[in-house]
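Just passing along the structure, written as structure tokens.
One protein chain omitted, others in place.
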Amino acid sequence: MSLPAEFHEIAKRVNNWGRWGTDDEIGTLNLITDEVVREAAATVRTGRRIPLALPLQQDGVQTGMIPGRVNPLHAMVQINQEIFGPGTVACSDDAVTMGLQAATHWDALTHVSHSGMIYNGRPADTVTAHAGAEFSGIDKPRHIVSRGVLLDVARARGADRLAGDHAVTPEDLEAAEEFAGIRVRSGDIVLVRTGQIQLYLAGDKHAYAYPSPGLSVRAPEWFHARDVAAVANDTLTFEMFPPEIEGLWLPVHALDLVEMGMLQGQNWNLEELSTACGQESRYTFLLSAMPEPFVGGTGTPVAPVAIL
Amino acid sequence: MSLPAEFHEIAKRVNNWGRWGTDDEIGTLNLITDEVVREAAATVRTGRRIPLALPLQQDGVQTGMIPGRVNPLHAMVQINQEIFGPGTVACSDDAVTMGLQAATHWDALTHVSHSGMIYNGRPADTVTAHAGAEFSGIDKPRHIVSRGVLLDVARARGADRLAGDHAVTPEDLEAAEEFAGIRVRSGDIVLVRTGQIQLYLAGDKHAYAYPSPGLSVRAPEWFHARDVAAVANDTLTFEMFPPEIEGLWLPVHALDLVEMGMLQGQNWNLEELSTACGQESRYTFLLSAMPEPFVGGTGTPVAPVAIL
Amino acid sequence: MSLPAEFHEIAKRVNNWGRWGTDDEIGTLNLITDEVVREAAATVRTGRRIPLALPLQQDGVQTGMIPGRVNPLHAMVQINQEIFGPGTVACSDDAVTMGLQAATHWDALTHVSHSGMIYNGRPADTVTAHAGAEFSGIDKPRHIVSRGVLLDVARARGADRLAGDHAVTPEDLEAAEEFAGIRVRSGDIVLVRTGQIQLYLAGDKHAYAYPSPGLSVRAPEWFHARDVAAVANDTLTFEMFPPEIEGLWLPVHALDLVEMGMLQGQNWNLEELSTACGQESRYTFLLSAMPEPFVGGTGTPVAPVAIL
Partner (left out) sequence: MSLPAEFHEIAKRVNNWGRWGTDDEIGTLNLITDEVVREAAATVRTGRRIPLALPLQQDGVQTGMIPGRVNPLHAMVQINQEIFGPGTVACSDDAVTMGLQAATHWDALTHVSHSGMIYNGRPADTVTAHAGAEFSGIDKPRHIVSRGVLLDVARARGADRLAGDHAVTPEDLEAAEEFAGIRVRSGDIVLVRTGQIQLYLAGDKHAYAYPSPGLSVRAPEWFHARDVAAVANDTLTFEMFPPEIEGLWLPVHALDLVEMGMLQGQNWNLEELSTACGQESRYTFLLSAMPEPFVGGTGTPVAPVAIL
């Protein structure tokens, strides 16, 4: 069994291998130039800041469906310990165990492979237990700061939240652009709001996980045409799940990460941002979403902040 | 045994308990107003971005000296796994175990207590194994974005790096202000460069740990006078270690975190930033240093970025 | 609120504080003398060995109901890594994160406290985040090897498995003795079979957890009268759950661990042992159930083996 011809045709159209040189490991993040960042900073008007990460806790979004992707286990290793003797200043320390893709996160470009390959035509077996991702690990993008754009697909369609079987198409993205009165441009980080995360926030993590609206297999071509730097949304699966085309699992992951070399973000809480953008009637802002630089990591928790 | 009178006198002078209400859990971060952030964004000129986090890896800065504070253990739980069947898109997933104060990090206000108290006069025993820090955990500051100021104490003194027994005094901080041609103001996040981290970068983590230059017990009063929002530096211990006053361990931690309610950052790599600020002859920038929102956490890894 | 008078009366009757000296940390394990072990070894007739531990895996018995008690997360840190160069012998290494009470385990005597006390009248606050259990940690029993006795309460009652609301009483235990044709004596480790673990083995971990048969609040007196060294069973909760007496949670834990100083084992798979004992018509054997010596641990995974 292999991926269908249809997938390979789209793959050819969005492929960025070699575009930034054969040594490149960060893909479309190359589109975030100093100029893009300068202009992004210039979008700041009120100074209002909206955090987009979910709290990191054991009662997180993971349901156990994905083996090894564990919610954070937070444990104290010192509590008010007077390590230098009685009556001295006392210390509390803690440690955590968690899946790097468990919570609000970025997928590294190496999070998926297909046909034995990762981004930029490297062999998938360069990911090892010893070193993690030798190429394109999450430690390779040194900074992820750019103009952020909220494409509020749910609100643009007059809905609080999209239905579980809704695949977000290029037409949806353009309707959201129109709704926002903006146009996505090269180097932007696009945040696609479906409203699905409301289910998790309301306490039903199983409903949040499945079925889930998400990006259509047709969306990557649109992101490619606009030269988007990265895309994140408010779902567990990023793309529609169960999949749009029966038997074709995770095509958007493969197109974004492997073919385009474009980072994806999942489980981003866009609710407060949606409200704020609505209030201020503007949908662009400075976005800082720095990866924790896990050497060889295929993902990272991230605490993004939109600065309006 | 208890803390000396000298400590308690300084404590009184820098104490902020009640200043932002009895319910407050974030202390001096209250000083970062929308206006401060607006002005911080306006400092961006070139769009150049400098990351300040050390790579997260097992060969990190921890030497084993601090019980429980373990360097990151990164492990793969899936490598190119075709979870949906042969020939499908393959996934790689990873997990990590690490001390929250192990790498480039923020201390939460609850990281230390003294005399049975934490910030804002709450009892220290509100930190529990069950819930971590009930108050002032690292999940409470929702955003840490402000104007960053580099006080390059080493360069201001004409040194690459301060000696191991150098306590950074208010006079040093003012000399660094003068060197930079700026003045620290309310809501700033101050980055104090000692150059000490060069020892770690050169491969000697023991020399990096000890002896270490760091902030003098006299520094908190200066931060308090200037109404600084947070302070970070490029050492393991933050303050001079072994301590300036024999037998008085971690006084700066206690003054900053407990009395002032001011977050501290440690193990920040300020080398590239120092070079960049020198090149551009300016020492202020937009700084984003978002905590990962570990619920009840007494610290967090952070991947700060300076945007020039 | 405090524990009812009824509880305190039983507590007085089973209390062993001081019985083995004020310094004692292992309680009824003192009853396992060399002579007991000699006689236990003499029970071996066929040499047949029956393991009693459940496999350690992420799909373990924990449902997430108990905060922090996580199923094992097993991850590879090296896979066939030629650490000494190409063509050399290759190594595979792995690491695990797990709750010490998550799988087939022993509770240490310090796993519970009541009224601020642990076994032998020590204050409960001797358990700290820094050191774990200073007294009576799971590292303190140096060996747990004795005569094992299977009290097959389910089979003695002609059932495959007890109902979810069945509290195992002294009468049940004596009926099981009679069924087995043996008498429990000083220093024995008693394995009480309810059959409840069949639910987990059949794939329903929620049904396994709750409701669950288990030991009655009246059982500890019987164990005390017989001078049993330790007791284990095939349930998640050890004692009947929800509790026998409304509002009185975990009384058996408190009586066994705190008052008697008697170790408890949970999630022991007694199915194969039940079959073997039935086949051989004998219910005593040599039992080795060594704790992993986690310093300060309040529990430990255990891989017990019955040698028939």
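In order of appearance the chains are A, B and C, and numbering begins at 1 in each one.
We take it that contacts are C-beta pairs under 8 Å (C-beta built on N, C-alpha and C of every residue); 3 or more make two chains touch, one makes a residue touch a chain.
Source: prediction; values computed, not measured.
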Chains shown that the absent chain touches, full complex: A, B, C
Chain not shown: contacting residue from C:132, C:195, C:214 or C:265: C:132
Residue ranges of chain B at the interface with the undisplayed chain: 58-59, 64, 67-68, 70, 73, 75-79, 81, 92, 97, 128-130
Touching residues (missing chain, whole complex) on chain C: 1-3, 33-42, 44-51, 53-57, 66-70, 72, 74-80, 84-101, 110-114, 124-125, 127-129, 132-133, 139, 142-143, 145, 249-251, 253-254, 286, 288, 290-299, 301, 303-305, 307
Where the missing chain touches chain A, by residue: 67-68, 73, 75-77, 79, 94-95, 97, 129-130
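Methods note: only the chains that are shown with their structure count from here on.
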Touching both chain A and chain B (chains): C
Centroid spacing, where centroids are CA-atom means, of chain A and chain B in whole angstrom: 27
Chain A: positions in contact with at least two other chains: 67-68, 70, 75-79, 92, 97, 128-129
